[in-house]
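All protein chains but one are shown at their positions in the complex.
Here is subunit A:
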């Protein structure tokens, strides 16, 4: 039997019935959960935020000591109190740019191939392979670049020098391109060789981001293009590429951010030099990460602070590029609902 509540007019409590208060404040076990989760978050914030703050704090005395000269001086000679990162910064950027010049077309075409051209049966395998490529340790790409690619890269560098040497950046001032016996050693251990190995490291990451964005292209628009008579390339050019523009730029910049911080492959391949130069085919270059790895061991307190300052500059550069990438991808049409 169901008993219906009967309003009792005589009961004074009826008047005082109010809707119960709704509070979002956690109570009991929930409060414990919320507070412990917040504690974990705070711990992590302290740990990794502390790293950033510490770097900045350590970089400050160096900044005060050397001022703007820290960014413009090319030599790293702590004994003579001459410390600057201009040449290593230029080397870092050169290696990263070479890497991106190689990785960008390859990543774009691989991403397009996987998302648009590959047969459906092998698509999943190809995606896994790209992920596997990202998981290959950087030391292995370093070995690959040093032992397998460098001899061929030197030949390519010679060819570029011989035919495009009149463009300043392809010039190798210390070698004669038309010599009877070409001096192979002048063309190895260059930013170009290091860039090839770094390209293989950043490629899968760029490719994964691009493919993800391409795969979010609204199928309706793709089918509309095909139904209007577009060829596959016409469809890719008019629908997929404009839609994925944000992903292309973002993925590339993300790869660039990774390329800037790459250490061990660069360290293995290059022969360190402190000349500020743009001839990326010529022997000898340097990067901030290679500088740190090479100089931390015998560094005194002040030198360590200078190295930390260099690391801080590298971190700021990477952070800037990653943030820009995030902003570009989020602002673009990619990932937004479209079939309205």
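By our rule, a contact is a pair of C-beta atoms (placed from the backbone, for glycine too) under 8 Å apart; a residue touches a chain by one contact, two chains touch by 3 or more; residues count from 1.
In this text, contacts and distances are computed from a predicted model.
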Chain not displayed: protein name in its UniProt record ("tRNA modification GTPase MnmE", "NADH-quinone oxidoreductase subunit F", "Protoheme IX farnesyltransferase" or "Phosphate transport system permease protein PstA"): "Phosphate transport system permease protein PstA"
Touch criterion as defined above, residue of A:91, A:251 or A:284 at the omitted chain: A:251
Listed residues A:75, A:216 or A:238, member touching the removed chain: A:216
Identified contact with the non-displayed chain, of A:90, A:150 or A:208: A:208
Residues of subunit A in contact with the chain not shown: 26, 28-30, 32-34, 37-38, 40-45, 47-49, 51-52, 54-55, 58, 105-110, 112-114, 117-118, 126-144, 146-148, 152, 155-156, 200, 203-205, 207-209, 212-213, 216, 231-234, 236-237, 247, 250-251, 254, 257, 260-264, 267-268, 289, 292-293, 296, 301, 304, 307-308, 311-312, 314-315, 318-319, 321-323, 325-326, 328-330, 334-337
